[in-house]
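Comments concern the structure below.
Entry: chain A
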Amino acid sequence: MTLTIVLLGAAALIGIGLYGALSQQSFVMLMMGLELMLNGALLAVIGFWSLSLGGMPEGQLLAIIVMAVMAVEMAIGFALVVAIYRKRQADMTESIGTLKG
Partner candidate 1 sequence: MIWSLAYLPALAGQAIWALGGPRGRVATLALGAAAVTLALAVAVGGRTGAFAWSDAIALQAALPPLAQAVAILVPAVLGPIILFAASHEDAAGLPRLLGLMLVFTGGMELIVIAADLVTLLIGWEIVGACSWALIGHKWRQQAPGLSANFAFVMTRAGDLGLFLAVMATFAGAGRVGYDALGALDGWAQALAAFGLLLAAASKAGQVPFAPWLFRAMDGPTPVSALLHSATMVAAGVYILARLHPQLSGAPGFAATAMVVGLGTAILGGAVALRQGHAKKLLAGSTSAQMGLMIATVGAGYPVVAVLHLIVHATTKAALFCAAGLAQGVTGSFDLKDMRLGRRVPVAAALAGVAALSLAAVPSLAGGWSKEEMVKAVEHAGPFWTAAMVIAGGLGAAYATRFWVAAFGPGDDDAPAVPRGEIGALSALALATLALSALWLPAVHDPVASWFGIALPEGSILGQVASLTAVAIGVLAGLRLARTGLEAQSRDWLGLPELYQRGVIEPFHALANTFARVDDAIVDLIPRGVAGIGFAAAGRLSRADDDAIDGLAPVAARRVGRGAVALAVRSTEALASLGAGIGERLSDLIPTASGRLTGMAGADLRGLQTGLAHHYYTILTVGIALAVGLMNFGG
Partner candidate 2 sequence: MLTLAVLIPLLAAAVLALAPVGAGAARWTATGAPALSLLALIAVWAGGGEGFRAVSEVPWIPTLGIAWRVGVDGMSLALALMSALIFVAASAWPMELHHPRSYYAWMAFLAGVSIGLFVTLDLIIFYVFFDLSLVGMYFLIGRWGHGEAQHAALKFFVYTLAGSLLILIGIIVLALNMPEMTFDMRAIIDSPPLAAAGMVPGLIFLAFVVGFGIKTPVFPVHTWLPPAHVNAPGPASAILAGVLLKMGTYGLIRIPMQMMPETFARWALPLAVVGVISILWGSIVAFAQDNLKRRIAYTSVNHMGYTVLGIAVAGSALGSEAARQMALTGAVVEMIAHGLITGALFLVAGAVWQRAGDYHLPNFGGLAGPAPRLTGAATLAAFASLGLPGLAGFVAELHIFLGTFAVYPWLGAIGLLGILITAALFLRMIRQMFFGDMPKERAGFTDLTGTETALLAGLLALVVLIGIWPAWLLELIDAAALIPALGPGG
């Protein structure tokens, strides 16, 4: 029961995150959407580890990996945003539309 609630929460977080990723114009807000999706993944993995998989150690490892992914993506993302902002004073996805077709 608890697991289901946790997983439903995770599903909701993933849905909201996806909404954010799709709808936000600002790079930073967009990344928040991605973070939220990963937050959902984190919630799910905690739930699975604790309530379903008998606390197997790989579960914790996966949680750490989820965090690592978040951190790594954020770091590189911010670096890119900085670089682009410096060249173009642009912080929105619409402003990088040169490459197309």
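By our rule, a residue touches a chain if its C-beta (ideal position, glycine included) is under 8 Å from a C-beta of that chain, and two chains touch if they have at least 3 such contacts; residues count from 1.
The candidates came about this way: all candidates are chains of the complex that A comes from, given by their letters.
The model shown is predicted, which means the values in this text are computed figures rather than measured ones.
Chemist: In the complex, chain A is touched by which of the candidates 1 or 2?
Modeler: It is 1 that touches chain A.
Chemist: Help me check something: in the complex, which residues belonging to chain A touch candidate 1?
Modeler: 18, 21-23, 25, 30, 93-94, 96-101
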